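Just one protein chain is left out here, and the rest sit where they should.
Which chain is which? They are A and B, in the order written, and residues in each are numbered from 1.
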Amino acid sequence: MGSKYQKSVRGPLTLWAFMLEVILILIFFFFTSYETSVKEQEKLMRTYRDFQDVIIMAVLGLGFLNTSLRRHCWSSVAFNLFMLALGVQLTVLLDGFLNQLSLRKMVLNLSSIQISTMSATSVLISVGVILGKVNLLQLLLMTMIEVTAFSATRMVGKEVFNMDNHISMMYIHVFAAFFGLTVACCLPKPLPNEAEDKEQTATSPSLFAMLGTLFLWMFWPSFNSALLDIPDEKKKALFNTYYALAVSMVTAISVSALAHPQGKINMTHIHNAVLAGGVAVGAPCYLIPSPWLAMVLGLVAGLISIWGAMYLQVCLQQTLDLHDTYGVQYTFGLPGLLGGITNIVLMALQGVGRGDGLGYQILTDSGAFSFTIIMGVGSGLLTGMLLNLKIWKSPHVVNYFNDQTFWKFPHLAVGY
Amino acid sequence: MGSKYQKSVRGPLTLWAFMLEVILILIFFFFTSYETSVKEQEKLMRTYRDFQDVIIMAVLGLGFLNTSLRRHCWSSVAFNLFMLALGVQLTVLLDGFLNQLSLRKMVLNLSSIQISTMSATSVLISVGVILGKVNLLQLLLMTMIEVTAFSATRMVGKEVFNMDNHISMMYIHVFAAFFGLTVACCLPKPLPNEAEDKEQTATSPSLFAMLGTLFLWMFWPSFNSALLDIPDEKKKALFNTYYALAVSMVTAISVSALAHPQGKINMTHIHNAVLAGGVAVGAPCYLIPSPWLAMVLGLVAGLISIWGAMYLQVCLQQTLDLHDTYGVQYTFGLPGLLGGITNIVLMALQGVGRGDGLGYQILTDSGAFSFTIIMGVGSGLLTGMLLNLKIWKSPHVVNYFNDQTFWKFPHLAVGY
Partner (left out) sequence: MGSKYQKSVRGPLTLWAFMLEVILILIFFFFTSYETSVKEQEKLMRTYRDFQDVIIMAVLGLGFLNTSLRRHCWSSVAFNLFMLALGVQLTVLLDGFLNQLSLRKMVLNLSSIQISTMSATSVLISVGVILGKVNLLQLLLMTMIEVTAFSATRMVGKEVFNMDNHISMMYIHVFAAFFGLTVACCLPKPLPNEAEDKEQTATSPSLFAMLGTLFLWMFWPSFNSALLDIPDEKKKALFNTYYALAVSMVTAISVSALAHPQGKINMTHIHNAVLAGGVAVGAPCYLIPSPWLAMVLGLVAGLISIWGAMYLQVCLQQTLDLHDTYGVQYTFGLPGLLGGITNIVLMALQGVGRGDGLGYQILTDSGAFSFTIIMGVGSGLLTGMLLNLKIWKSPHVVNYFNDQTFWKFPHLAVGY
């Protein structure tokens, strides 16, 4: 598909990205310096490994997860890396300024980069809803708003609702899913025949998408345990995530076959339902005391995810005319809701065990969870309205890649 | 290929997998709890890294190793993950019950998951022989029997033959190869034209299979050293595996070209012979005192593996009418035999050095090795006979995936 931009419009668009990068460098120049304490440096190499696992999930996992549509496989991988690289730089600065609530010089250490990478992942999740409906500059704007909104949400959650680092980060799935859906609601709907074309290709799986799924599956325990410091909690997080993922895999395969009239397995179900266990167990993983509870969560998450893929997708499309390109709602949204509610219940039970007031605990936790969802919807609404402005011209244009190389690629890659 | 099941048969089949998962959760509920000792938790993060390497080998390495046949590439990756997820849960329980020989509550720690993952790998190796000849429910049954047999073998090996954790695990290649071959012997033979079709496609390599090979190649030193605790032995295991793999790579490329009448390199040889060095050095890696011996083992294993690919494959097919889909026999079986024998010789030499009785040592070690092979053949025979029962209906049906997505995939994936 050729671009519908005029030459005169295209140039400035990408110039913005370059200028933004220059501005970022200037801000880094004036406001940042490296951590120099010795204690921090001793901690470094240990953290570096956990950090790399998160990077692998963001770059390879989420990069390749969204490659199953033939139209966007290239864009998906390259734009994913672009948004990650930009989002991390923005988040490092934002987190720094929000933490000190002033414009003093901030100190960068490895955990600030790690937290920023995890926060920037929210953009990579949201983009799955709208991939193929927006152009690069719109993605740039979305990245800027979403990382700001998520950093602000985490900050307010910590200050007002007393959330810890781990919980406020684990609500990322719900935040990103609702953000993405709201943006998609606001975007103009594609023409019916285009939508049909997309629907058709959306059912085609690919081994590359499976590669992305597998990378996410393998390193999910690292993601869920990354921000936990107490060894006992870290251990529980690792184990519970592992068991939940194993069960949601078995559930995905067997239920997908049960759901099909001729008992066949749908690869789209596998891509999504396999990960649902990891999402669901995200927030409460450090509280779950024995494997069976994590396994039940994985089972329920797998069922919800496949139910979503079969009925919710169609339902959303028919009632709200909403098209969720890569099924973010049932991969991240619904299992994330399940995880959030489980977390509130487990925290309340733990509070009862300690003899705390049950009502207050539940109220705070529910407030924090609702606040995250409201922030996701709110900032998504803002983004959606901005992306709808006429200045972006044809918002359906996404194929930024050289047509020649893009269309020639299939022939060349397979060898004739 | 459409499925030959009736609707009425298909549903219950996959229902079994779901019910098995529910039963597993119940057993976990009644019989397991997490380790809570502090010492264990301190060890956790170190073990976690080794553990992840093993997971990468099982999920990515063995998952993609068997993708070179166009008919089963999808099934291979998804079924591999399914069998791994199920096999690990089963093995965790089995190992627990077998270790305490009672039905008391067992304690789960990370090393139990790691050992279970490594044990479950046996199923992923065996399945290479019969992929494309069985359906999902048959694989489910095979997984259950094989992990039980392998856990029992390791248990008896430890109790009766005084084998340590490392050796009993490293015999996994031989066990899995003989198990797989025996099962394949028992399965009904495909019709001649089907066999020919399979033979033809079996020579087609793929970059995804190469990806799997490379992941196995890179992380093999972690696998061979995973269960060794003494630093000196761990170091020797790492180094020897590394050197053996490097030499078997060079051997594979040069001998594959020598073997071809026009001096060309066969990719199937590369896939298999490259890994032979790691398999051969598996059992004796902690005993080998200097690099040259590991290199010689790598060289011999590479030669054996390519010889197997060229002559043994044809020979087995003609004499036993046995078709080894992915060459498990010469990738894992023969180099594993070489490794087992080398291990027996080196242990005897070490025993002589210590002044122990030579005969008794050799007898015990050979007994343990033979016992592993006999258990592989025996449980394979049982599995093969069970899989042959009429209740599985058409055993040639393997394409569980939605026909539409499966057959449309090639077109969609390459972009026209």
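As a working rule, contacts are C-beta pairs under 8 Å (C-beta built on N, C-alpha and C of every residue); 3 or more make two chains touch, one makes a residue touch a chain.
This is a predicted model, so every value here is computed, not measured.
Asker: Using the definition of touch stated at the top, determine which of B:Pro188, B:Pro289 or B:Gly359 touches the missing chain.
Answerer: Hidden-chain contact among the options goes to B:Pro289.
Asker: Among B:Leu15, B:Ala257 or B:Val345, which residue is in contact with the omitted chain in the full complex?
Answerer: Considering all chains, including the one not shown, the answer is B:Ala257.
Asker: For chain A, enumerate the residues touching the unshown chain of the complex.
Answerer: Residues touching the hidden chain, for chain A, are 3, 5, 7, 10-11, 13-18, 20-22, 24-26, 28-29, 32-36, 38, 41-42, 44-45, 48-49, 52, 55-56, 59-60, 63, 67, 73-74, 77-78, 81-82, 85-86, 88-89, 108, 110, 113, 136, 208, 211, 399-405, 408-409, 412-416.
Asker: By the contact criterion defined above, which parts of chain B meet the unshown chain? Give residue numbers in ascending order.
Answerer: Chain B touches the missing chain through residues 46, 49, 53, 70, 201, 203-207, 210-211, 214-215, 217-219, 222, 231-232, 234-236, 238-239, 242-243, 245-247, 249-251, 253-255, 257-258, 260-268, 270, 274, 289-292, 295-296, 299, 407, 409-410, 413-414.
Everything that follows uses one rule, which is that only the chains that are shown with their structure count from here on.
Asker: Can you tell me the C-alpha superposition angle of chain A onto chain B, nearest 5°?
Answerer: Resulting rotation angle: about 120 degrees.
Asker: Take the average of all CA coordinates in chain A, do the same for chain B, and state the distance between these two points in whole angstrom.
Answerer: Comparing mean C-alpha positions, chain B is 35 Å from chain A.
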